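A single protein chain has been removed from this complex, and every other one stays in its place.
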Amino acid sequence: MRASSAAVWALGLATLLFIYAPITLVIIYSFTADQTMTYPVKGWSVSWYEAVLANEPLHESFRNSVIVASISISVALLLGIPAALALDRFDFPGKGLLERLLVLPFVLPGMVLGVAMLALFNLAGIKLSLITVIVVHSTLLLSVVILQMGVGLKRWDRRLEQAASDLGANEWQVFWHVLLPNLRSVVIGAVLLGLTFSLDEVTRTFFVTGVDNTLPMHIFSMARQRISPEINAVASLLFGTSLLAFLIATRVGRHRVAER
Amino acid sequence: MREVYVTLRASRRLQVAAMLGPGTIWILVCVVLPGLVVLAMSFWRVENYRVIPDFNLDAYTRILTRPVYLDTMRKSLGIAAVVAMLTLLLAIPLAYVIAFKVRRNRALWYGLIVMSLWVGYLLRAYAWRIILGSNGILNGFLIDIGVIREPLTFLLFSPFAVVLTLTHLCLPFALIPIFGAMEQIPRTLGEAASDLGAGPLRSFLHVTLPMAAHGILAGGSFAFILSFGDFLAPVLVGGPDGVMISNIAAGQFGAALQWPLGSAIATIMFVIVIGVLAAPSLLSRWLWRGAPRSAAGGAVAPLAEAK
Partner (left out) sequence: MTTLTTAPAPATPTPPSVELFDLRKVFGGTMAVDGVSLTVEQGEFLTLLGPSGCGKTTTLRLIAGLEQPTSGEVKIHGKSMVGRPAFKRPVNTVFQNYALFPHLDLLENVAFGLRMAGIARDERHARARDALAMVRLAGYEHRRTHELSGGEQQRAALARALVNRPTVLLLDEPLGALDLRLRKEMQLELKGLNRQVGITFIYVTHDQEEAIVMSDRIAVMLRGRILQVAPPMDIYRRPASRFVAEFVGETNVLAGAARATESGWAQVQLAGLGSLRGRLAESLDGEAAASVSFRPEWVSIGPVEAREAESAGAMSNGRLNRVIGSVVQMLFQGPDVVYHVMLPGGHVLRARRPIEAAESDSTRLGDQVALSFPVEETMVLVR
């Protein structure tokens, strides 16, 4: 019995290793001096990081990504929060279909959605640009926001709203003074998730990108041309920044959501 | 509150419309409409670099008659199936360990898995690019320790590389719903199974697996869909042998300007994906025979809790 338990543990740890080894190797090899990145490492250097910091087009792509992400998440929140609330509280004919439609951008392979949007833009005569990218990202993020809010709303204890009602609050006051403050951490979670998705998005973006690149698109074209530790350096920086952002977010968002 | 619902029926409807309206319109314009456009385009023609809305079945005929399309479709389905199975084979034990065997800091281990997604889909595929090459890390390591003398060439630019890379990419995504499902199994059920004579393996087979089935189905179908529709991994590590149907479809929208053909392929892919999406919820419903269990909702929502 001990043996089978040990076997399961071993398999689990091996899988964990499988998940992390490639990432760790990427980060390690961002410090190699040799561009070919083979084993064993012949020398160490931070020149690739310097290259990244000097790479203006890369910075511009990064700026574009930030712009796209910010606008997309804003659109997604504006449209998604009321929609999620309505879906959580009301029943109406066609609700099931709508729920499935709302999930599609997230679940559908990127290529299918990307190609479809490209076809639409082409038919409508819209030129590809950062705007079209924003439209695609907003669609994806809308899906994500509604899903996340749905999960958070299910856990919310509506009796707290009833208590507020009993104490004289009208619907808007209940929403503003009771619901929203408690859903803050859910919204923050949705925002973080959406931003991560947007900053990592390639497959859908690939088809609707115009002249201006987003960061992942830029990296993608870099990677297709040749492999280079410069890309490793970008990866390490991205991972490091996400880690930092996560640590900050968990410290800030310690607000407890009232759970059922 | 009930009173208000009844007497304000009309304005309640207005409120629902106002809350759902913008989002629904967006979805209709940005998801349904493009879908319809693609569907329509699959029946059109290309002439002089322009798409002519002239109804015909050329694209579909071409797909059915030229072997390359069906072959690649079959290959992609095969790769997707293999990846889904491998992913489940690895994800289930790991999810089990974290859900049941880890006493303290379970959230930490789970967070560790989720964190691996932060590097980004693209860069995780890129990682395999640098690992598997003839001059890459793995070959270098194997040669260095003397296991092989010549670099293994099948590692990169092959279906093997695609399967390996896709499995790696899908693992965390599959693990999340599986872990979510396992976490919800009440501890006492495992104790009851043990009390009734089930050893650890049988307890896993007869209690844990059936109760986590909806999460496993969700994870597996997500891995399948992700792999089937992916064109990143084939581009980075696939090479000419590792071409998948999505690459072919994507290519039609580039210089080839074969938009109808590309649309037709995309439409077929869409139908397959919808089929794979619907299957788990139907299967789940049959397994549970009417007991309250969110199937479709449970499929995607836990996934969205990724980060």
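Per-chain residue numbering starts at 1, and chain names A and B are given in the order in which the chains are listed.
In this text, a contact is a pair of C-beta atoms (placed from the backbone, for glycine too) under 8 Å apart; a residue touches a chain by one contact, two chains touch by 3 or more.
In this text, all values refer to a predicted model and were calculated from it rather than measured experimentally.
Trainee: Please work out which displayed chains the absent chain touches and list them by label.
Mentor: B
Trainee: Which listed residue (B:V51, B:A84 or B:A193) would be found touching the missing chain in the intact complex?
Mentor: Final answer for the missing-chain contact: B:A193.
Trainee: Which residue from B:L156, B:V207 or B:I272 sits in contact with the chain not drawn here?
Mentor: From the options B:L156, B:V207 or B:I272, the contact with the absent chain belongs to B:V207.
Trainee: What does the interface between chain B and the hidden chain look like in terms of residue numbers?
Mentor: The list for chain B reads 186, 188-189, 191-199, 202-203, 206-207, 210-211, 213, 287-292.
In the analysis below, only the chains that are shown with their structure count from here on.
Trainee: Go ahead and note the Å separation of the Cα centroids belonging to chain A and chain B.
Mentor: One centre to the other, that is 16 Å.
Trainee: Which of the residues in chain A come into contact with chain B in the complex?
Mentor: Residues 1, 4-5, 8-9, 11-13, 15-16, 18-20, 22-23, 25-26, 29, 36-40, 78-80, 82-83, 85-87, 90, 92, 98-113, 115-120, 122-123, 135-136, 138-139, 142, 144, 146-148, 150-151, 162, 165, 192-193, 196, 199-200, 202-203, 206-207, 216, 219-220, 223-224, 227, 231-232, 234-235, 238-239, 242-243, 246 of chain A touch chain B in their complex.
Trainee: Spell out the part of chain B that touches chain A in their complex, as residue ranges.
Mentor: Chain B residues touching chain A: 1, 12, 16, 18-20, 22-24, 26-27, 30-35, 37-38, 41, 51, 90-91, 93-94, 96-98, 101, 112-113, 115-124, 126-131, 133, 135-141, 144, 168, 171-172, 199-201, 222, 225-226, 228-232, 235-236, 246, 249-250, 253, 259, 262-263, 266, 269-270, 273, 277, 296-297, 300-301, 304-307.
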